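Here the structure is laid out as structure tokens; the discussion comes afterwards.
Every protein chain of the complex appears in place save one, which is left out.
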Amino acid sequence: MTAANEAKAILNRLGLGEAVWGGTLTTRSPVDGSTAGAVRETDDVDAVVTRSAAAFDQWKRVPAPRRGELVRLLGEELRASKDDLARLVTLEAGKIVSEGLGEVQEMIDVCDFAVGLSRQLYGLTLPSERPGHHMRETWQPLGPVLVISAFNFPVAVWAWNACLALVCGDPVIWKPSEKTPLTALATHAILDRAIARFGDAPEGLSQLVIGGRETGERLAADPRIPLVSATGSTRMGKAVAQTVAARLGRSLLELGGNNAMIVTPSADLDMAVRAIAFSAVGTCGQRCTSLRRLLVHESIADALIARLKKAYETLPVGDPRESATLVGPLIDTAARSGFDAALAQAVEQGGEIAVGGDPVDRDGVYVRPAIVRMPAQTAVVEHETFAPILYVLTWSDFDEAVAMQNAVPQGLSSCVFTDSVREAEQFLSAWGSDCGIANVNIGPSGAEIGGAFGGEKDTGGGRESGSDAWKAYMRRQTQTVNFSRDLPLAQGVKFDV
Amino acid sequence: MTAANEAKAILNRLGLGEAVWGGTLTTRSPVDGSTAGAVRETDDVDAVVTRSAAAFDQWKRVPAPRRGELVRLLGEELRASKDDLARLVTLEAGKIVSEGLGEVQEMIDVCDFAVGLSRQLYGLTLPSERPGHHMRETWQPLGPVLVISAFNFPVAVWAWNACLALVCGDPVIWKPSEKTPLTALATHAILDRAIARFGDAPEGLSQLVIGGRETGERLAADPRIPLVSATGSTRMGKAVAQTVAARLGRSLLELGGNNAMIVTPSADLDMAVRAIAFSAVGTCGQRCTSLRRLLVHESIADALIARLKKAYETLPVGDPRESATLVGPLIDTAARSGFDAALAQAVEQGGEIAVGGDPVDRDGVYVRPAIVRMPAQTAVVEHETFAPILYVLTWSDFDEAVAMQNAVPQGLSSCVFTDSVREAEQFLSAWGSDCGIANVNIGPSGAEIGGAFGGEKDTGGGRESGSDAWKAYMRRQTQTVNFSRDLPLAQGVKFDV
Amino acid sequence: MTAANEAKAILNRLGLGEAVWGGTLTTRSPVDGSTAGAVRETDDVDAVVTRSAAAFDQWKRVPAPRRGELVRLLGEELRASKDDLARLVTLEAGKIVSEGLGEVQEMIDVCDFAVGLSRQLYGLTLPSERPGHHMRETWQPLGPVLVISAFNFPVAVWAWNACLALVCGDPVIWKPSEKTPLTALATHAILDRAIARFGDAPEGLSQLVIGGRETGERLAADPRIPLVSATGSTRMGKAVAQTVAARLGRSLLELGGNNAMIVTPSADLDMAVRAIAFSAVGTCGQRCTSLRRLLVHESIADALIARLKKAYETLPVGDPRESATLVGPLIDTAARSGFDAALAQAVEQGGEIAVGGDPVDRDGVYVRPAIVRMPAQTAVVEHETFAPILYVLTWSDFDEAVAMQNAVPQGLSSCVFTDSVREAEQFLSAWGSDCGIANVNIGPSGAEIGGAFGGEKDTGGGRESGSDAWKAYMRRQTQTVNFSRDLPLAQGVKFDV
Partner (left out) sequence: MTAANEAKAILNRLGLGEAVWGGTLTTRSPVDGSTAGAVRETDDVDAVVTRSAAAFDQWKRVPAPRRGELVRLLGEELRASKDDLARLVTLEAGKIVSEGLGEVQEMIDVCDFAVGLSRQLYGLTLPSERPGHHMRETWQPLGPVLVISAFNFPVAVWAWNACLALVCGDPVIWKPSEKTPLTALATHAILDRAIARFGDAPEGLSQLVIGGRETGERLAADPRIPLVSATGSTRMGKAVAQTVAARLGRSLLELGGNNAMIVTPSADLDMAVRAIAFSAVGTCGQRCTSLRRLLVHESIADALIARLKKAYETLPVGDPRESATLVGPLIDTAARSGFDAALAQAVEQGGEIAVGGDPVDRDGVYVRPAIVRMPAQTAVVEHETFAPILYVLTWSDFDEAVAMQNAVPQGLSSCVFTDSVREAEQFLSAWGSDCGIANVNIGPSGAEIGGAFGGEKDTGGGRESGSDAWKAYMRRQTQTVNFSRDLPLAQGVKFDV
């Protein structure tokens, strides 16, 4: 069975019949290049926003713990459909089986976390400087939230945003990547089951918008949407940020990464090799947290590269549905062009390909992950190429290594492999890594949902998932109540009419 | 002595001699229209940013409690120069004496608060889902902070930003309003005293940039400045927001307000009258939190307006240096034009001037505060006119009153006068006021520094001063440390090379 | 079928066969006085603690989010067995059907909340005053937790404690009331199902100890149990507190309440009457949060009492299994003796019985709830009688009402019915209610799990359930890491060897 047909069968099983097909957005599986047709695009985007605004007026009045119950039911439904949805991630985004399951597990984890939040969403009570006054800071629902997601995490990123938004009292409008509409449709069908069990959710609480870039732009410009959460390239992010800023809306951006690992002489090299391989070639190098730069102490560089070459040479590249496969396809031929071009530039800029870089001859778009030794952080190294290329550079002093890590425009994820307290803590200090994520003895990729996820600089500054990321989905109100019979002014100002 | 000469004398006393004069930026006191000359504009803005970036590299390494010590010394110096600086606020911005003192007190309060923060700046430790792993979230210094401030709080707004920024590890670049360079120069001289006592602050830790709009724009576009904190009009804010968004920087915006008070039948009218008068005419209606809309229950409207008329008729308008004065001057003649134009539009849109609106014949720009009954929230009511005009509207149902309060583009401050628990708590609920500040039995104006200050919608969404407003001045890092001998992946993903 | 036989049937259904019977602890249903035999007491209490300590050594190493998974499974199992367990609560504790279901729902809610906590348990990162130092505060598992619970919440109180303890990394030892061993056995059977699904929980993670007072005392004295969480009478609490203090252990005490409602002239009397009835007669007056004192403004006292009399006269007292019943039985004949004695003392101390106080002639121990007007807060009013007696007192000034509310030894729950902002906020102020719980326009009884539950003074000071109550189940560690090459001392101390 072609991957496309298998995907269609899963959609049918989830109750999505022929109605979703017959549009102009052709879907193609990167697994084997097969297609099952074109899905319908959303007609009336304005009506979507209107419904969302109306839903907000109801949903904000529903007690948050009750809103949490909807997310709890979503978690139950995701558990029930975990295999189907994970399979669809494999078929449409090309992830290997374990990664597909991991992505759905991440959705489930976020549901659990958000249910807990539904009785927290803590504001503050605080003392007033004025007698007979009470001060409080309360977090209120914000309004419709637009989620723009990318192909590489076709469902988890929606869950990060939607679970928090729903618990916070906000309706959700989801515009998935044009490359992955099917997983989005499936996810929404699963959500609909939860909504049906929940009983009294307002219509339009969560809506899916299938469409292209202009659809996204139009939504981003709509003043009825106070928050736009967008995942994708830095180029896209800058456009969204300006559109939203022009109407003084709020953006939550998760953009490009150019993630490095520093390896020091005291590192456990067995662990480092495994961490490098997973984070550089997992999801075929198409994670925003993929490892792209390996900064190795000069004394161990040759040994480490030798071990990596050996590992890379036997990497099982192929159909992601097969259990032995570790490296699946690139998402499309444009991605391969980018891969090829970057390698060519790297060589031009003094790089030496240590291993990989060849295409793999099969249906779909498959390549062998590459390792390139570079003489310096040249232009190509500073650029995020969404493909499995690992640039290797060396250093002699730890301060120099940290400076190299920080000397790129992006600021998402970073890591160090070391057993030295001094190196590890410096890496985590105010003068260490400048990224939003900093790991010690862990690759840059694969975050837990309990922490805030996101990065600095060209990565866009947004934070999703854990910690107090929920605050982006609410508005804060500073409240002061005077229950005295006097009217004192702050800072002792006197004004007696 | 002219106000300008008095100002000059104070500057001299603070050690600012002739060197600050001789430029092209003419300063004029709104108190009597006098001028003492033109101050020098900053020549080399690029060098300012370069120095700031260099200062950051040192300051971020200084322990935060030590950074707090500088702010503590600043508080001591402000206490010592309180009268001088407050007087200068009166002379340059036209505030009455008590308000001038209140503004400096606010700076002092923020110093105390920031000193406490210097041992907090709390991140989180949190449990990892992986055995032998520790997770932490740490807040790190961010980088140079640009503060663009407005004439109406010529020094306090800087203090809100600078005290937090300095404690957070960030250098500060201050571009004050072109209308109030003298208070800025004085403040910086006071800061310099604290820096001298502190001993080892890096050069360029805090810098003042005197200049016009283009200077501000150029700074806002500089990618070396990760945070731009701007106070001013919504128009200015939208421009800054887009400029900063284009480089994926962070904006903290405090823009226009259009603040309302709802008065219900159970309100204590004695208190309401006093609160209305202070918040509508204080600072001659030129606070961002000034009361602009009075939403009164129809049953008490006539009585309340009658009392307000009486109070307004005897309002002492005049030289703000005199202790009896409650209403000082508008900032300049452009402000009076705005005042006149708005009154004319109001009448055109069906309004009826109940009291005030006349010019006062004396040097400087003085007017009599106006109350205008409006038939509805017409265009002029939805617009923020920075002058002492109070629009009065009536309602019959509390839900209607809340809807009226929310039906303007701005979202800064709001309040209700009532003794009803149901009304008060509804006003503070998710379906109550949509503003960043919501008060009960307090006017909209005059916030304490312990709460977060700022507003929603066209007010720009920023928060300054208390609560966790300090987080805007830092970057968050999610840290995970693996101290085990295994390399488990999040979400149970398996990937064995 | 007798209540006892029905209970036995439920236990069988949950897999608890004959093995639990045949001991010396006779169980008797308050519903009809029937018994199904005597349950076995735990033989070797020392071995229980030994197992618990061993379980701790493993459980503390399990990642908290994984520990949360066990609690999530417990929530699923409780949902599946909700009706059975609720019925058992009715049969063994005599609660009406809706209250039985509510108690199990509370267990389920706590499970959801605790699952969320399992990825939080937040400590702090904070800035050090010393260069090159990092400071952190981390919360670590504490050790075995002893839970001593009372008959009136035979299962929810265990869940409050156990769900938090398990997520925090602590094993649990549960000594339920001698009056309610069957619900405890059933709950543990349900937990065992969750443990079986979980897979690898250590043996002895949660243990049930059936026994009398000496068993409780012996456990409380055991130094291997760092935390004793005890619910019951103030007398019991003082004994436990001293026993635990003698070994410098930690106590979490939830003891007696003597809860009042203040009713002011602006109160909504329809709501007040309903709130009074539920909170005074619900669970037949045997909640620790039951309403015992009604403090009414003198102007409305007669009217309110008249309405209450009317409501009380038609209260359906009887078999709690019947859906129309609102008042079930007292727990045993000792409780009735207490009820009778208190009424006699009240009359002796000047009280006048307005309604109720008679026994009801049927199997089990049933009485008609009483309202007694008292001339003052005499000795009997200051004492908590665990039965449905409501003392009514009047006041003329709100300050006086608050003083009366505070003038008893207990400090659990309190409330005011008013629509006045001034009264409500004063009640919630530093000079308002001195209780751990203070409600406005809600009776004293029926807390949500998201807030911290517990009280002050003779109520014992403990807090359970929501907010940061989890901290009682962990130990806090202040950590400082020096990653510099220097050794500076805090506070600038110099000491150079």
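Letters A, B and C mark the chains as written, and numbering starts fresh at 1 in each.
As a working rule, a residue touches a chain if its C-beta (ideal position, glycine included) is under 8 Å from a C-beta of that chain, and two chains touch if they have at least 3 such contacts.
The structure displayed is predicted, hence computed values, not measured ones.
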Using the touch definition from the header, name the shown chains in contact with the chain that isn't displayed.
A, B, C
Of C:2, C:35, C:50 or C:140, the residue touching the omitted chain is C:140
Of C:218, C:336 or C:475, which residue touches the hidden chain?
C:475
Residue among C:205, C:219 or C:244 touching the omitted chain:
C:244
Could you please point out the subunit C residues that touch the chain left off the display?
60-61, 98-99, 101-103, 105-106, 109, 124, 126-130, 133, 135-138, 140-141, 169, 226, 234, 237-238, 241-242, 244-248, 250-251, 253, 255, 268, 271, 273-275, 277-278, 282, 311, 315, 326, 424, 428-431, 433-442, 446-453, 456-458, 460-461, 463, 466-467, 475-483, 485, 487, 489-497
Note that subunit A touches the chain not displayed via residues 61-66, 118-131, 133, 136-139, 418-422, 424, 440-441
Across the whole complex, the chain not displayed is touched by subunit B residues 65, 68, 72, 109, 112-117, 119-120, 132, 134, 421-422, 424-426, 428-429, 448-450, 466, 481, 483-485
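Basically, only the chains that are shown with their structure count from here on.
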Touch graph across the chains, line, ring, star, complete or other?
complete
Report back the single chain whose CA centre is most distant from the CA centre of subunit B.
C
Once you find the CA centre of subunit B and the CA centre of subunit C, what distance in Å lies between them?
48
Between subunit A and subunit C, what distance separates the C-alpha centroids? Give it in angstrom.
42
Per-residue overlap in subunit C, given as positions that touch at least 2 other chains
65, 119-120, 421-422, 424
